[in-house]
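First the structure, which I've put down as structure tokens, then a few questions once you've had a look.
Omission of a single protein chain aside, the complex is shown with its protein chains in their original locations.
Lettered A and B in written order, each chain numbered from 1.
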Amino acid sequence: MEITVTVDGKAVKVKAGATILDAAKAAGSRVPTLCHDNKLHPFGACRICLVELEGSPRKFTPSCTTPAIDNMVVRTSSPALIEARRMILELLLIKHPLDCPVCDKAGECRLQDLVHEYGLGESRFDAEKGYLPPDYESAVIERNISRCILCGKCVRICDEQNAVGEWAFTRRGTRTRISTDFDRPLDCEFCGECVEICPVGALTTRQFKYKARSWSLEGTPSVCNYCGCGCPVSFERRDGKIMRVSPARENYLCAKGRFGWDAVHHADRLTTPKMRVGGELVDCTWDEALAVIATNLKVIKNKRGADSIGGLGSVRTTNEDNYVFQKFMRAVIGTNNVDTLARLKAPRGLNTAFFSGELSRMGGHEVILMLDKDAGEINPLTGIEVVRAVNKKGRNLILVNGGYNKFNKIASVVLDYNTPEVALAELLQAMSSGTGSDAIKKAAEMLKGAGSVALIVPAFLTDKEYARTREFASQLKNVTFYPLVRRSNFQGSLDMGVLPDYYPGYQKANAETTASFAKAWDAILPETAGMNAVQMIDGIKSGKLAALYIMGDDPAASNPNLKALLDGLEFLVVQDIFMTETARIADVVLPAASWVEKTGTFTNLERRLQQIRSAEEPVAESRPDWEIIQALAKKMGGSLHYGSARDIMNEIRSTTPLYADLAPGSIWPQEKSPLAGADADLSLSSDVINKKEVIAAERLLFSSGMTITRSKEIGTIRHNC
Amino acid sequence: METYRSNIMICAGTGCVANGSLKVKDALETELIKRNLQKEVKVVLTGCNGFCAKGPVMVVYPEDIFYQMVKAEDVPHLVEEHFIKGRPVKKFLYTPPAQKDAIPVMNEIPFFKHQVLRALRNRSLIDAEKIEEYIARDGYLAAAKALTEMTPEQIVNEVKNSGLRGRGGAGFLTGLKWELCARVSGEIKYILCNGDEGDPGAFMDRSIMEADPHSVLEGMIVAAKAIGAHYGYIYVRAEYPLAVHRLQLAIDQAKENGLLGKDILGSGFDLDLEIYQGAGAFVCGEETALMASIEGKRGMPRPKPPFPAVKGLWQRPSVLNNVETFANVPPIILSGADWFASLGTEKSKGTKVFALSGALNNIGLVEVPMGIPLRTVIFDIGGGIKGNRKYKAVQMGGPSGGCIPESLLDTPVDYENINKTGAIMGSGGMVVMDETTCMPAMAKFFLEFTEDESCGKCVPCRVGNKTLLTILARITKGEGREGDIELLLDLSQQIKDTSLCGLGQTSPNPVLTTIKYFREEYEAHIKEKRCPARVCTPLVKFVVNDEKCKKCGTCFKACPAGAITWEKGKVAYIDPEKCTKCKSCIKSCKFWAID
Partner (left out) sequence: MAKLTIADLKKIKEEYHAGQALREGGFKVKITVHMGTCGIAAGARPIMNVILEELAKSGRKDIAVTTSGCAGLCSKEPMMTIELSGEAPVRYIALTEEKARKIFAEHVMAGKPVKEYALVVGHETTY
């Protein structure tokens, strides 16, 4: 239903339920605000958004909290209003310290902007700058209490958006302070959303402190490289170096996305190619390194056959890198032995039984069934969307949790189980026969009656759990899955065919596909089936595999047995951005450019194609992965002629129907995949290898394999209790 | 003015009322109308004459004839004989005993004479911990009537027509508030009682909660039926442990007797009440902050709309009323809207309980009809200023209110008239001040309170009150500046206009009213650095004014430091080296001779 409101003489139509502030925005009238934000429930604390409402018994009306009513007549500016707004600013400036010269917020500070706009030169009041020391104890985030204007946005976002509620108003009156309980150091998710939303410099990040002035920064739009959510970011640079990372538009960023980027500046970055001479790794030139690789691989290929060489691709490199990698292995080396180790314990059923829904649409489902209590730790944005769905849209959350975490606070039903298997079995029973515990019965009723259900699929599922989940899902009227994907481009690596039995786009590696690709690539392609990652590792032991080319992975770090095994290879090439554990035992080490130093695409867990852009020059001698592979191919007599990442994407589009019309920002529909609905499961399992998750801090939230261990900032987050 | 040939004064003391004097009054009026005598004979209710054992007592003037133990059935006969045939009825005649005791009668003492007890109807008569005593005085009959004989609409209309306005301070029409909530659909609604009573100097609600807790419960039952609520909370400040104890006991006893809980009195209506204790915040007396507090959250007010009648406690439709408001409800149901509206002024019906404190002779709790002149309350009921000092002002409405000077003492006490003076009726606190009170210091006192109690959410109240306080502190320290008065006035008005809740919207009132009526005092502080009331020590010179000094030596005797020299017949002298500025001399001097 629409209503009409007249603002400053201009009549506008807004939806019923909109506030006067919404109407003012629609009319193009500027109303100053300090405590208002579109993400948050209106609070009405700062009083600077007051307007004049005709016919009201009160002189002023707060526009952010008052609902607009049909035929309201509003004035957003008048001498009295300007006086009132000046007073609010005057009062705030009594205590607010004169920190602008040393405050990081300068240039993007709401208080600065408003004081400037309202022309406050002199104040009627004496200044009373009581100095309160900043909080130097919390990791990552620095709170400067003196600068706080008590708008409450940090409190509200942590509560309404994150369901954590780390900040609160404490004490009373002029002694009010925003703090934690008993003023202890922060012990939260360290996402920095509070810093982002703070209108002044009361909350700043230690990473950015004193680094640069906000107006000297230039932003490069790109994507975070940690988890599968693929949150869009802006790398803000000055003088060619990233100073800080901000979210794109009003998106969410977690601690890893906001602060973890500094890993690319770590001292462990590889600066030159290295080769093993006399048992030691020594620096060498690209020519030398590539020549050594080419020679050794050719020898092994001649002696033992192409199938004794394997390639392990990366879940952190771009689609272009992965495409070129599997093309190299197949067209130049001549083997289908190409895979990623990430498929071990990978999300069961991803891209076959379970295709992810759009995260921003989580709130559209009446019921959300969270089978993995750590969903918010593995894919933070997924967790945030669940909280938004509950807090903003009033949806029901059914949580399976044998312990207690923040989701217990907002769940409508909590099923007290440690794993989903029993919970699902009991739910199925309750749904068919109406028996079970009170909680199970309540949950079953909710699920039965729901028009649409969001099912958050755990990252790890045993065989039984996998079967049970599929069985359960089939009983629901309308279900959308939200699988948890730990790594940024895991989806892309599968899409790009870094798989022994599939070419890009899940085209099965049969005679037909092979022939078609042979034509497209103008190359002779292998006809024998390839070994998967597990088989390749086993192959080292049995002698089937003699050489391994590892791009962007560090298997030696996750398992000491693997390290010994890899050491026994005849020839090992490692191409990475860091001197990893695996690189230390390699025969040749090739320095790659990191995700902030190259251009290309990722595909996130929503199957959304995302553009990443180079924000810095590659470190020293490092180069983008696809360039390295192309140079190596040339040395080995193959022909790859790509001038840019775009060239590669064009070829991807022409050979892979799945990506043919996929524009950046769009999602490829699940029906397009040849594997949709198939019983096949693209994950691998092994009792022997057991890829261990490396945890950087005590929480999954601050972990992301080995890369995050090199983030200085994330490393400062320690848990004391 | 109408003249009657005869006046019948019927005693409306509690004793006589208990024996049916009001029914006799009704019967008299009916009979007089029947006999067409209503223009000649007037029936008037009076206070107690002390002949309680012989009640109902009535006196007929001008003959000065006392009748005793008259019952309603006797009335037609009495009227026939006495007023038509002119023959006093021997059967009822009474000869009052000679006043051998000379103990004054209730009616003769101004403190009691002017009071009419409605909310305090059970004052001094019942043991709060015995439910039978409350029942014995018509207790729970109003609840019974509301639950079994009236529809919610009827209850709302009765309360609306009575004109009862919220006694917590805002004065909103109670019936209207109930109607707004009754109209909202919802299975779960809440009836809430505000027993936070945060105003310094106010103890009306405490008294009612301690002495007559069932009156509150009964009022809540009626209200719950009107709006359709089956759950309720009584929010009592934790600083009232006796009230909490008595209320809990009352709730338990009511439940035991089926007067709370399921199927009350067999009516099919359920109501469960719980007590929630406050934690020491004045701001939690504000409606939405109170609800946030019950929800377990920090007591910070929420913006309105949405109004609590639509979205209140836990987002359910809720009605919050003050303790005294609820205490007024049962009599309205039993005696009717017209009866309630028979006292009071056009827009302010009924009575109001006031807590008298300060420089008065009679400190205590009084209940008076609305419209009574302020002068009567202070000088007759309050007994005038203690120690023969002069009246200066009365602060009405606590820290949200304002002071009323002598020139306005004839103001009738009701919402509209008090508002016109700049003060507010408030919850009923009346702090009387004499000439020894310094008005800027008094304004500072109230600002200290509100600055401390501000929740801190909105800028104007949090920072603005502190700023007002800073300026007042400077003024009372002798550091006032030219332009401070105008600054106080401007800032006060701006704070009132921009604050989020009632605390900030009213906290500058003491400043505004003291400046309005006592501007000279502010000017003396600022321009002459002098405190006329001799309160602000830095602004007191401690020098004897030779012209005013009556050479009585009182100050010499009062000084504990031996700093005063005096000889009989000579002017006193204060030695500044020895003077400790304790002000004992100033307090003892009756002639204001020390500056």
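The rule we apply is simple: a contact is a pair of C-beta atoms (placed from the backbone, for glycine too) under 8 Å apart; a residue touches a chain by one contact, two chains touch by 3 or more.
None of these values were measured; they are calculated from a predicted model.
Partner chains of the missing chain, restricted to those shown and counted over the full complex, are B. When the full complex is taken into account, the listed residue touching the unshown chain is B:Glu133, out of B:Asp26, B:Glu40, B:Glu80 or B:Glu133. Contact with the chain not shown here comes from a single listed residue; of B:Leu22, B:Cys284 or B:Leu491, that residue is B:Leu22. From the options B:Ala27, B:Cys48 or B:Leu271, the residue with contact to the chain not on display is B:Cys48. For the chain left out of this panel, the touching residue among B:Glu210, B:Asp414, B:Asp484 or B:Asp497 is B:Glu210. For subunit B, the residues touching the absent chain in the complete assembly are 12-18, 22, 45-53, 101-109, 111-112, 115-118, 120-121, 123-128, 132-133, 135-141, 144, 148, 203, 206-207, 210-212, 240, 242, 246, 256-259, 263, 265-266, 339, 342-343, 360-366.
Just so it is clear, only the chains that are shown with their structure count from here on.
Centroid to centroid, with C-alpha atoms defining each point, subunit A and subunit B lie 62 Å apart. Residue ranges on subunit A touching subunit B, taken from their complex, read 42-48, 50, 58-60, 62, 65-67, 83-84, 87-88, 91-92, 94-95, 124-126, 128, 149-150, 152, 168-169, 171-176. By the touch criterion stated above, subunit B contacts subunit A in their complex at residues 281, 283, 298, 300, 302-303, 305, 451-460, 462-467, 470, 487, 491, 494, 497-500.
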